[in-house]
Structures are given as structure tokens and as C-alpha cells.
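Shown here: the complex without one of its protein chains, the others still in place.
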Amino acid sequence: MLSDLAARLLIAALVGIPAGVGGYTFFYAKGASYLTNDPRACANCHVMQDHYDAWVKSSHRAVATCNDCHSPKNVVAKYATKAENGFWHSLKFTTGDYKNPIQIRPHNKAIAEHSCLKCHQGIVDAIAGPHAAPAADHPKNEEMSCTRCHGGVGHPLPGGTTAGL
Amino acid sequence: MSIMEHKEEARTPYQQVVELTDDTVDPAIWGRNFPAQYDGYKRTVDQQRTRYGGSEAVPRTPTQADPREVVAQSRLKEDPRLAVMWAGYAFSKDFREERGHAFMLEDQVFTERQKAAKQPGTCLHCHASVYVPYKQAGGGDLVKGFEKLNQMPYAEALKHVKHPVSCIDCHEPKSMALRVTRPAFIEGIKAAKAAQGVKDFDVNRDATRQEMRTFTCGQCHVEYFFKGKEKRLTYPWDKGLKVEQIYAVYAENGHKDWVHARTGAKVLKAQHPEFEMYSQGVHARSGVTCADCHMPYKREGAQKVSDHHVRSPMLNINRACQTCHKWPEEELKARVESLQERTYLMRDHALNALMDLVKEVEQARARGVTDAQLANVHELQRRGQFYVDFVEAENSTGFHAPEEALRILGQSIDYIRQAQLALRDVTTVPRAPK
Partner (left out) sequence: MSIMEHKEEARTPYQQVVELTDDTVDPAIWGRNFPAQYDGYKRTVDQQRTRYGGSEAVPRTPTQADPREVVAQSRLKEDPRLAVMWAGYAFSKDFREERGHAFMLEDQVFTERQKAAKQPGTCLHCHASVYVPYKQAGGGDLVKGFEKLNQMPYAEALKHVKHPVSCIDCHEPKSMALRVTRPAFIEGIKAAKAAQGVKDFDVNRDATRQEMRTFTCGQCHVEYFFKGKEKRLTYPWDKGLKVEQIYAVYAENGHKDWVHARTGAKVLKAQHPEFEMYSQGVHARSGVTCADCHMPYKREGAQKVSDHHVRSPMLNINRACQTCHKWPEEELKARVESLQERTYLMRDHALNALMDLVKEVEQARARGVTDAQLANVHELQRRGQFYVDFVEAENSTGFHAPEEALRILGQSIDYIRQAQLALRDVTTVPRAPK
């Protein structure tokens, strides 16, 4: 069975070849913009427009782009993720087969959650541990979710609601 | 549809196929310029049940008098206590679950309530596209036409209308901007704003776009009564939108809808106070509008359009709720239903109390107790019954303002039980209501 990463690398390879609807879209719709860090590139797709508009108003506008939060730090994984998302999003964009409002997949949610620590590790050391360490006495010491309280930092939700768990 | 077209669309929101004037009533014509909205609008014929809402399609054999092949389920059959609450009033003959806008005109024409009592032309204000008919009947003056039709018998007024609520009732044809076309709301909201200290409020001049996304619905989804022999449609908001403020208006003008057949009390019928109830809830407080939940945006290619298939959000949770609440659909459904269950449970307590009271008062009168002796009892029934009916008639089963609905039901229970006590010792002075 393929590891998660291997599977995504495979798709990454796939989209390299401009064949099939996914590939076609990938280039036409500047799906390649997944490989840049320019948020406007994401907004190439109108379905990303709301998030772009919200991001422009967000506290992170000046400090974090889409990819800072939506792709992992590890370089290989980063491009794998981008290619994979680029592939799926292009495909779904073309087929129009996706929920609206869009819902983040657990895999990408986890990436977003971890990305917080790329920049904020320091400030949360005290609350995250010592006791949050996996080795801690409390076996169910799961990692804490940042978005539980800060879900809106990248692109606030309408109505002042909270992002949820 | 391919990406090429997506981009195409994005550039041109819509084609002006036909020219729309302020007299174009037929939605089909508007639909040629706005096919997406028109398609949604037509789908309001769909009938599907939710736990407490939507509606069930009940087949029936058409008759000369009533050609409808499908109606919504009877609420009187679902809960026989309602017929006792309304004993002696037309509602005790026929009361059904409401359904989509497409049916509003025929359902009003063919309800048994039309036979049970003579209805005025006023009724049409909220069941037909009356904007153009009012203007014509009034020789260009909307309000004059309104007053004219109010005073006609229903059957005669009916000849002036053709369509259920239509595009022109909510939209200004040139700009497509929202507008309010209903005189009773224009006057009602003016009074309500005045009560809050806002002078001379002209809804079409002063309301924000956000407010209009609620006011267009508030034109009809409200409590009302017919004032005087002119049968002028009136929204009882002079003191505010809360149940006690509305009741105070009826206390002052002494209005009664009918005399309760079994208790002799001069009682009131509450009707669909969605706008009033919603206004007391946390969503209204947060600036969330009727249209946000009942006409959420939906993507049609590159365009976002408001879903004109106005219906229960429980049939459309993803679009209606998940823009703001990132909870799974199942969880959102469960939240709504748990709020509705509580409302339903307390409604049950209140209606049971009312059943006890009606039975007892009926027996007392049989024993010869006079209406004079029953003055306190009657007043407590009038208030308590109006409160429970206010929540019963509000169609979200409490969701629009859960705490307000429960507060009202709690007080209703107190007043009705006190009526039973007052019946036992006609001397006791009931506590002053809060």
C-alpha cells in the first residue's frame, strides 16, 4: 500500500503530463499557480475569491500568504501537496463536483493547523507542553487545535461566527 | 461545463433579453432576463417534509369547489387540541401546514376557511402579486388601490389578481434593487421604528440593503389584524415587536378575533409572526437576514445567485448554514432539532393546560357561573392563549429565537394555570402580568 506521501508524489508526477481533463485545466486555469506563493494566483479560480477577499481583510494579510498556511514546511511534501490539491481542485473545478461553501479535507485541515506553529511555536510552548508531550502521563494528551479559537485568522467568517472544531 | 465557459460567464452577469417595466407582472417574462432566479422561483412547488417543517404532499380528489389535486397535511389532524383552542373560529375548520410560494394564491382561494366565514379582499395583500393591481385600482396610487381592494368582498377582489408573489413585488425592474411594495408593512415598520425613537421612517428610502433582505419577507410573515369596517390591514407594532407589546395594542383597542365557543372569552388569533420572533433572536442581533438562510447564494458557474427556491433551510443545510457554521450537516440538523424539541415540549405543556381550562370553564358555565364572574378567568385565557398561539403560529418551531419562544411559553403556562385558579376562587386577584 502506498504511503500518503508517495501517493501524493505519484499524482504530482501525473499532473506533470498535460493529459486528461485534470491536466488540461491545470494549465489553462493557471493551476500551476499552485506552485507560486502569490495569493492572487489562488484567486485565479473564482471559487477561491471569497477566501481571497476575506484574507485581504484578515490579520494575516501582511504576514502570511495562502501557502504559508496551506502547505507543509517540508519541501517535498510542500510541492506534493500543492500538486495534489492543484490536481483535485482543477478536476473538481472543471466538473463542478464539490460542496459550496467549500469544506476543507481533514488532511488539509491538519496542514493548516500545523502551519500555525511554523510561526507561533514560541508563544505556545507553555500552553502546549510540557504536559502535551506524547510521552506525558496523560495518554489522551492530544495536540491542541488552534483553529478552535482562532479559526478566522486567515479569512474571517461572515457573521462573526467561529470556525468550529 | 468547461472552464472556458466559466470565464465567459464571469464577464457578463446577464443578458437583457426583454425590457422590464414597472407593470410587468408575469414572472416568466422576468425569467427571460434572469433564468437562474426564475428556475429557483418555479421550484417552490416542491413539497418535502422536515422534522417540524417543510410540508407533506397529500393527494386529494379534486372537486368542483376545490380543484386542488395535492394539498399540505392538516395541522388539525396532527394535533386536535388546536381545534379546541380555536373553537368557534374558522381556523377550527381547516388549518394546514404552509407550503411553497407557488401555492399561496390557490391555497387561500380554496381553504375551507373561506366558506366558514366571509373574507375581505384584504386577504390578497399577502397571497398574490398585488403591486400592479393596487396601482391600477388606485389610478396610479398604490395605497388608494390597497384601500379599495380591502373593502371589496374577497371574490370580487380576486378578479384583480393573477399571480402569486412575483418578481415585481420584491424588485425594482430597472435596477433589480429590493423594494417593499406592501402598504401594511410600510405603515407597520414606520410605527415600530417610531416606538424605538426613529422618526418618520420610510422603508424604501431609509432601510439598508441588509435590512431589505429581511424586510421583503417581513411584508407578509407577520402578525396582523383588520382595522375597522374598512378592513384595513394593520400590523400591531405601535409599541414594538414583542408579544407583550403586541398584546398591549390589542388590550388598548379592545380588538377580538372571535368569542371562544366553549368559554365565552373574547380571544385573539396569532398568525405567522416570523419577522417579530426572528427579531428577538441572536441571528437578527448578528445581522443575519431571512434571505441568508432561506435564499442562500448558490454558484451558477462563475456567478453567485440567490437561490429563489425559498424553502426550509433544513433541506439546504450546506448553503444555508455552513457558510457561517463549519459544523457537519448532521450536527447542524441535530442542533436545530434539539432547539425545536424543547419548544415543542413546552408548547405541549401550555396546550395541555389550555385543554384543562376550556373543559373546566365549560362545566362552570353549565353550572350557571356568569360571564361577569368569569371576567378574570376570561382575561387570563385571552392572554395565555394568545401567547401559546404566538409560538404555535410562528413557523420555525422556536428556532428563530429559541429563548424568546420558551420565555413566552413559560408565561403562557403561568397565565393559563392562574385562570384555572381564578375559576376556583373568583375572589382571588391574579398576579399582575410581567
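To keep things simple, chains are lettered A and B as they appear, and every chain counts its residues starting from 1.
Just so it is clear, contacts are C-beta pairs under 8 Å (C-beta built on N, C-alpha and C of every residue); 3 or more make two chains touch, one makes a residue touch a chain.
Keep in mind that this is a model prediction, so the values were computed, not measured.
Undergrad: Which is it among B:107, B:223, B:307 or B:414 that touches the chain not included here?
TA: Only one of B:107, B:223, B:307 or B:414 touches the chain omitted from view, namely B:414.
Undergrad: Across the whole complex, list the residues on subunit A that are touched by the chain not included here.
TA: Contacting residues on subunit A, toward the hidden partner: 121-127, 129-133, 136-142, 144, 148-150, 152, 156, 160, 162, 164-165.
Undergrad: In terms of residues, what is the contact footprint of the unshown chain on subunit B?
TA: Residue positions of subunit B that touch the missing chain: 282, 285-286, 327, 335, 339, 342, 345-346, 348-349, 352-353, 402-404, 406-407, 409-411, 413-414, 417-418, 420-421, 424-425, 431, 434.
As a convention for this text, only the chains that are shown with their structure count from here on.
Undergrad: Can you give the whole-Å distance between the Cα centres of subunit A and subunit B?
TA: Once rounded, the distance between the two centres reads 44 Å.
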